[in-house]
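See below for the structure under consideration.
With one protein chain removed, the remaining protein chains of the complex are shown where they sit.
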Amino acid sequence: MTLLDVHGLTMKFGSLVANREVSFSVDEGQIVGLIGPNGSGKTTLFNCVSGLYKPIAGRVVFNGKDITSKPVHEIAQLGLTRTFQIVKPLSDMTVLENVMVGAYLRYPDREAAREEALKCVKLCYLEEFRDRLAGDMTIGNKKRLEVARILATNPKMILLDESVAGLTSTEAKEMVALIVKLREEGRTILMVEHIMEAIMPISDKIVVLSSGSKIAEGRPEEIASDERVISAYLGEKYAKRFAHSGGGVGHE
Amino acid sequence: MNDKNGSFMKSKRRLIDNILWIGLIAVLAALIFIPGAIGKSTHTHVLVLVLLYASMAQSWNILGGYCGQISFGHSVFFGLGAYGAGMAMVTYGSMPWLGILAGAIIAAVTSVLLGWPCFKLRGHYFAIATFAIVEIFGRVFLIWDWIGGALGLDYPIIKDSWSYFLWSSNKTGYYTGALVLFVFIFGVVRYIESRKLGYYMRAVKEGQETAESLGVNSTKVKLTAMALSAFLAALCGAFFAQYNYRVDPPMVMSLDMSMKFVLITILGGMGTFWGPFLGAAVLIPLQEYTRTSLAFLGPGVDQMVYGLLIIFMMVRQPKGIMGFLAEFGILGRNEKKEATGDDAS
Partner (left out) sequence: MDFFVQVLIDGLMNGAIYGLVAAGLSLIWGVMDVINFAHGEFLMVAMYTCYWIGMLVGLDPLFSWVLTGAFLFFLSAGSYKFIVRRSIGKAAMAPLLATFGLSIFLKNFCLNRFTPNFRLLSGTSLEGKVTHIFGAIVSQPKLVTAIFSLVMLCVLHYMIKKTRIGRAIQATAMDREAAELMGVDTERIFTLVFGIGGMCVGIAGGFMTSYLAVFPEVGALFSLIAFVVVALGGFGSIPGALCAALLIGLVESFAGFYIAPVMKYVAVFALYLAVVLVRPKGLFGW
């Protein structure tokens, strides 16, 4: 069943076209990867889907509802939430308090929200940091916090904006494992990622953007051998490497 | 181990906070029953002012401290409350209670009507808009005859009574009233601080975009904070009118009065439960006693001290007295230090 359907989405800043008629869909329970060179419009697309920007044309349908141009908080209430590429912790609140802000969306009662938040904190390996100020943590923990916080809103679908980039290799492996675990819980995931080793093996589908347009869409192995994608983004080296390894994680 | 230590510290702090809070109420309430502690003395006047200004600051703290929307317009709501009481007493010759309620409700509605467009403004534009609102209200009230114009409303002489909330011979009633106001407003803040609204307000302050991505309707949260803040500020205003036996526009709806709300909170510590009380407890006695003890230096010396104190605080510790206390590791939230400590272990 299609959970998210993006249709003909176009976004411009002045005369600069950031997204040109991008269409794709995400089925329930899938992990879909969104890749492309820097400046290809991935984050803009995220911002349009999550409601931060109002696209100038096109439609975004989530769970059968047209959410185009709806405010961010309403989209979140419908069960579609996102993390930020540049992490945005609520710095002067503790980790647990950060997550509780998310939990209050479904659990207005204080104790219930706290319980739910604790569950998410544990799930994201943040338990030992729960009483620290969010602003004082390492980047890796801040990225986990981003995930924990949106998990607490009990979303149907999660948009992850470069949650793996910038992590140490151990942290990256943990994050990938976490993403897989989230899918096992039945959540749908759309992720932007630069680290191919992280995204290729776990994705059911990859969508490739270049200069704002979709240039390819398909299963990871198809994408890795797609000529256009290789020339636009992946480069020969990766394509070979991927073919050899059969798509395992962690080459370094 | 870290985990246990962390949650232990946290629950211990909450316990200490609760003990302090209940202890403070008990001590302040006990003063009423100790003969001679409260009465006609100037000390009673200072105590009443401390409780009143702490309550005002706390009402401002809801919007400014917790929700991060720094308004310089709270004297408008304060004034509306004062006029609610004044109109009931003077124009309608009745008891003040309905007027106080009406004033507070009008203040809350006005705050939402003003806040809804003004929250679109950022930074200094918002600040200047709130200055402008104070000026407009203050001047319109000056020429509005129905509410007494520039002359204001002078209370009639009435026998001391609780039903009219007026006393002329003794300040015990006012003290009790101020204490009730203080406990009520601080109680409201203590309640919401640990609940959904409190978390949402802090989230909006710390990062509006993040909050929205978590399903928080930031406009609604800000307007709720604003309405609550204005309602409580209006109650303080009503008390102020009753206490002074009169109300006129410059007395309540001035920029200086607005600044009192802001500065006491900041002096004590914005966005903290204790800040408004500490700010008032330090500033009001300091002002009252410098006024009398430095009177030989001529007029305005107490205000000069006040100005210098503000400068000193802003330069040295903008987080106020709570910031100073945190530096020494007493009271309040000093997770920062623990965090660095934990890193080492």
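Labels A and B are assigned to the chains in the order they are written; within every chain, residues are numbered from 1.
Throughout what follows, contacts are C-beta pairs under 8 Å (C-beta built on N, C-alpha and C of every residue); 3 or more make two chains touch, one makes a residue touch a chain.
From a predicted model like this one, the values you see are computed outputs, not experimental measurements.
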item: Displayed chains contacting the withheld chain; value: B
item: Residue among B:Leu15, B:Leu113, B:Leu151 or B:Met304 touching the omitted chain; value: B:Met304
item: Absent-chain contact - pick from B:Ala30, B:Leu113 or B:Ile136; value: B:Ile136
item: For chain B, residues in touch with the removed chain; value: 68, 70, 117-118, 120-125, 127-129, 131-133, 135-136, 139-140, 142-143, 255, 259, 262-263, 266, 270, 297-301, 303-304, 306-311, 313-315, 318-319
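Just so it is clear, only the chains that are shown with their structure count from here on.
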item: Residue ranges of chain B touching chain A (in the complex, touch as defined); value: 2-3, 6-7, 9-10, 194-196, 199-200, 202-203, 206-207, 209-218, 271, 335-336, 338-340, 342
item: Chain B-touching residues of chain A, taken from the complex the two chains share; value: 50, 52, 71-74, 76-77, 81-82, 84, 88-94, 97, 100-102, 104-105, 108, 110, 113, 127-133, 136-137, 149-150, 152-153
